[in-house]
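Heads up, one of the protein chains got dropped from this complex, but the rest are sitting where they should.
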């Protein structure tokens, strides 16, 4: 392995490790229930949280490095029990550099009713370009979840999917973008939920969703 | 530019920068989704948050200074993508010295249903002098939002407006007053929402709203 | 004034000042919206928060000392605009040594519907000995609120009352007990609200309420 790759792996361990603090900060995770992974740029090495380790105890050197098939290349601990799902996404979507999984409460509440989250907020149009789609029930322990994530994301602009009875998976160019998508998923899942508690939110016309999405992807930020 | 103006601009950068911490503290914003601006007293210089910069990374020297048309006079970053809306308010309301925009969840939930927030709390009568009015759906990227804010605020005592499917804009004599209005908007939006979940809140008679508003504006505080 | 009284006043300033942090910590207050007062033991001096001062800026030396009629005896600032209500309670209830006022969201939501909070939790039976009663709508700026608080508390074991469209007032032997009552009021207001969102909570038989209240008042704690 080249020196440059080794450096990139170490940098990704730091980034993936630290991003877990954002899951806590924005209220997306409880105890050890969510995880972040990142693909080391220019490689097929995946850096992911170890299984069942509390967020307080995470350190970059505890992160697990695997190949796309989940074989551990570096690290003394077992990878997250969701690693198979992350890896399947990385295999099928080469443009993805980060994956996040949470059971964030409002988004998971939609998922438990098997309902996608309708696009009734300009912030949803900006970030998700439409609804946040629903994926099917799938059991952990095979490639079923990963396949369902990829199939559900196809045909949507959304970088997030909610999996029935389960929780949220998000993707991004890198792990930070995937974390942002997870944070915004819970934010809009909550606001739309609260809105619907007292009536029906007003839909946004498709042409306005398109205009907002286009602008946000191209004009927003630095 | 006089030395005094330069000093006033620098002071406003510090104030505007620091007030973003209040948005976080009171739960009004997620990731980078809200912004504060202030008019430098005695000038038409506007100080506003840069676009897409995380709250942790804000420093006074990153604040952007523009004129009322949004031309950047000072700062290396692009201003908030909501700057056009802020500026339009400053143009049309010379008495306004601060503007705040958030997607705070309870207030935005009312906005997604296109409902104004009824005045059923003495704290609302105090601060808002009546309902918090609803503005129309308007697309970002022109003066449409700014115009709608100003038109909606006319004929109401409220320093806050909720914009359909979008979120909250508040005004104040300075940025701190606008932040206070944003914080109180979410507070009353939440309490009235919770109240209506289990029945209909009791209205407050107009004469009592008037008495409370008058007293609060004239007697409260130091 | 004796040296001992002066010392007791200074101690009460520290206690009252610091207890405001508990209102923040338990989510009872927003911006400057709640206040604590205490009667200096063995005197009719009342120590109360100054009006409109942010919790971050509170210091013991900013607390205001008044007599039972609200005349400021010590302090450079105006007392809380709720001082009249606090004082009226102290006048009519000599056993009360602390009063707290908040607009805590769940309790105020019950108050906005003009509903008392039914006793359906053993923790409510423990602390409140029954329902948390509802007081009438009353305007600030006279003794109307104070009188209504006292009248409503009579005939109830509860140290808390919710005032229609307004918020919560609690009493205690001292300010810390009144703060505890305010904290527990919001806690049970929230749990009973959540419970009722999906059906009707099961009532607790009066004899069991009595048994729980008696035990808690006499056995609990050190």
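Chains: A, B and C, in written order; residue numbering restarts at 1 for each.
Basically, a contact is a pair of C-beta atoms (placed from the backbone, for glycine too) under 8 Å apart; a residue touches a chain by one contact, two chains touch by 3 or more.
All of these numbers come straight from a predicted model, not from anything done at the bench.
Among the chains on display, the ones the left-out chain touches in the entire complex are A, C. When the omitted chain is restored, the residue from C:12, C:29 or C:204 that touches it is C:204.
When the omitted chain is restored, the residue from A:51, A:91 or A:208 that touches it is A:51. Against the chain not shown here, chain C presents residues 26, 120-123, 180, 183-184, 187, 190-192, 194-195, 197-202, 204, 208, 211-212, 215-216, 219-222.
One chain is missing from the display, and on chain A it is touched by residues 30-31, 33, 50-53, 77-78, 81, 103, 105-106, 108-110, 112-115, 137, 139-141, 164-167, 193, 196-197.
Please note the rule applied: only the chains that are shown with their structure count from here on.
Comparing per-chain C-alpha centres with the mean over every protein C-alpha atom, the closest match is chain B. Per-chain Cα centroids separate chain A from chain C by 45 Å. Chain geometry summary: the mean Cα position of chain A and that of chain B are 32 Å apart. Under the contact definition stated at the top, the residues of chain B that touch 2 or more other chains are 197.
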